[in-house]
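Note that this complex is displayed minus one protein chain, with the remaining chains in position.
Read from first to last, the chains carry the letters A and B; within each, the first residue is number 1.
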Amino acid sequence: MIRDKVLVKCIVNGKEVAEYVDPRESLLDMLRNRLGLTSVKKGCEVGECGACTVIIDGETVDSCIYLAVWAEGKNIRTLEGLEKNGDLTRIQEAFIEEGAIQCGFCTPGFVMSATVLLERGEVLTREAIKKHMSGNLCRCTGYQNIVNAVEKVMKENAAENEGA
Amino acid sequence: MYDIENYYNAKSVEEAAALLREHPDSRIISGGSDVLIKIREGKMAGTSLVCIRDIKEIQGISKKENGDIYIGAGTTFSHITNDPIIQECIPVLGEAVDQVGGPQIRNIGTIGGNICNGAVSADSAPTVFSLNALLRIEDGNGGRTVPVKEFYLGPGRVDLKRGEILTHVIIPAEEYQGYHGHYIKYSMRKAMDIATLSCSVVSRVDTEKNILEDVRITFGVAAPVPFRCEKTEAALKGMPVDEKLYQTIEESIRQEISPRDSWRASREFRLQIGGEIAKRALIRTVELAGGNRK
Partner (left out) sequence: MVGKSIPRVDAYEKVTGRAKFTDDLIPDRCLVAKVLHSTIGNGIVTSIDTSEAEALPGVVKVVTFQDVPDHCYPTPGHPWSVEPAHQDVADRNILTGRVRYYGDDIAAVVAEDEVTASRALKLIKVEYEEYPVEIHPRKSMYGSNPPIHFDKKDNVLARSNFFIGDVDKGLEESETVVKRSYKTPIVQHCHIENPISFAYMEKGRVVVVTSTQIPHIVRRVIGQALGIPWGKVRVIKPYIGGGFGNKQDVLYEPLNAFLTMQVGGRPVKLDISREETFRNTRTRHSIEYDLVAGVDKEGRLMAKEMNAYSNQGAYASHGHAIAANGLTAWRLQYACPNVRGEAYTIYTNSPTAGAMRAYGIPQAAFAIECFMDDIAKEIHMDPLEFRKKNLIQGYYEDAYLKPIAANTNGIFECLEKGAEYIHWDEKRKEYADQTGDIRRGVGVSVFSYKTGVWPISLEIAGCRLSMNQDGSVQMQIGATEIGQGADTVFSQMAAETLHMDVENIHIVTVQDTDVTPFDTGAYASRQSFVTGTAVKQCAEQLYDKILAYAKTLLPEQETRELSMDHGWIYAGDEEAISLEAVAQEAYYSLSNSSVLTAEVSTQVKKNTLASGCCFAEVEVDMKLGTIKILRIINVHDSGKLLNPQLAEMQVHGGMSMGMGYGVSEQIVLDEKTGRMLNGNLLDYKLMTALDTPDIKADFVELDDPEGPYGNKALGEPPAIPGAPAIRNAVLHATGVAFNENPLTPQKLIDGFKKAGLI
C-alpha cells in the first residue's frame, strides 16, 4: 500500500512548483486539488473527452490519464496561464468573437488544443484543423464556431508573418 | 486518484527487469493510456506498477548503418509520425499510428505499449506485421529477438515473460527498402475510435514489367491476433497489376479472414469491408510505387 508521498518539481504556468503528491494521483487531481487550477475539467477520466487537456512540454495531454509524478521536470501550461492580468490571448478573444463558447465546460480543453496548434505557426486546411481538435469533444457547438475561431487566428497570424 | 497498490520507477532496463521479478503482482506502465484506463475501469484496480518512462535508451528512432530501423518501445505515436526517418523510410507506419485515438492520446501512447497490450485492434500492429518487424526483448540477462508474428499469443496475450521488457521494434532494411505501404483503419468515427477492422498492405511493384513482386497483407480485428493473409499473398505474388489483381485480392481476402460476430459488427459485415479495404489499400500501394493501376 502506498503511504509515502513523492516530491514533484515542475513548472506550472511559468512558475516553479514543488508539491508532495500521492503517486496514485493523476495530474488532473494535482492541478485541480493542490494548485487550484480548476479550468482543468474532468469529463470522463479515461482520455475520451479532452476536457482536461493541458500542455506538457509543448504537447497536448489528457491530464486525467497522466500520473502526477510524471510531471517531474516538465513544463505544464493550463488555461489559467494564458491570460495576462485579464488580457486574453488572441485565440481566447476569437472564441468569444466567433461564438465558440456555450456551456463552457469543454472550452478550456479546446483553447489549449488550439493554443498548441497556433503556436506551431502552420497554416492548415479546415480538415487538418478539425483533426488537431478531434481529441476534444463538445456537445453544444457542433464544432463549427470553434473551428472558425482557430481558422480566423491562423489566418491572422499568417498575414502578420507575411507582412513581417 | 487511481487505485494503485505500489508504484516503482525504473531508470534502466535492468532495474525494470529486476523490479518486475521482485514484485510478481506488478505490471509495466509506459504511456498510461491503456493501463490507467484499465485501473479506472476496475479491471486492473489494486495493481502495482513499474514505470519505464524514464528509461532513455528505449525512446526515439534510429537507423543503423545496414539500414535497419530501431524504434524505441517508449516512443510515442506522435513522435513516430513526425520522425524524419519514419517519414522517409516507412511512412506507412507513421500514418498508421497517426490514426490512434486523438492527438492527446498520440502524445502519450507508445508503440511498445500498443504491441504489448496484445489488442487485436492496435493501429500499429497490422503495419508492424506487414513489415516483418522483429521485437527486441531484454531481461537483464542477454534477452532475445523474436519476429512480431510469434509474439502475439491470443486476445490480450503476448509472449512477454515476467522480468522481460520490449525495448525496440526493429524494421530490417530488406523488409522496407523498395516497398510501399498503406494502412486503412475502418472505424465508426474518424477520430477517437478503435478499429472495427483494419488492414495494412505493404507491396513491391516492378513498375517496368507492371508486376506485383511481393505483397504482405495484415488485418487487425479479423482474428484473435493480427492476421497475415499468407494464402492471398501467395496467390497475388507475381501477378500483373491490373483489374484482375484487385478482384483477386478482394475475393481471396473474404475467403481467408475469419472475423467474428460481435455487437460491434457482424461477421458478414466485416467480410464485406475486409475485401474492400484490402483492395483499396493495395491500389494505393501500387499508386505510391508509381505503378500503373489499370
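Everything that follows uses one rule, which is that a residue touches a chain if its C-beta (ideal position, glycine included) is under 8 Å from a C-beta of that chain, and two chains touch if they have at least 3 such contacts.
All of these numbers come straight from a predicted model, not from anything done at the bench.
*Asks:* Taking the full complex into account, what residues of subunit B touch the chain not shown?
*Replies:* The list for subunit B reads 1-3, 42, 45-46, 102, 186, 188-194, 196, 263, 265-266, 268-269, 272-273, 276-277.
*Asks:* Tell me, which residues in subunit A touch the chain that this view leaves out?
*Replies:* Residues of subunit A in contact with the hidden chain: 24, 32, 37-46, 48-49, 51, 78-80, 82-83, 88, 92, 95-97, 99, 101-108, 111, 126-127, 130-131, 133-147.
Methods note: only the chains that are shown with their structure count from here on.
*Asks:* Round to the nearest whole Å and give the separation of the Cα centres of subunit A and subunit B.
*Replies:* The mean C-alpha positions of subunit A and subunit B differ by 29 Å.
*Asks:* Considering only the defined contacts, which subunit A positions touch subunit B in the complex?
*Replies:* Interface residues on the subunit A side: 1-2, 22-26, 29, 45-48, 50, 53, 56, 59-62, 65-67, 69-70, 113, 131-132, 134-137.
*Asks:* Mind pulling up the subunit B residues that touch subunit A in the complex?
*Replies:* Residues 1-7, 9, 32-33, 36-37, 40-41, 51, 53, 78, 101-105, 107-108, 190-192.
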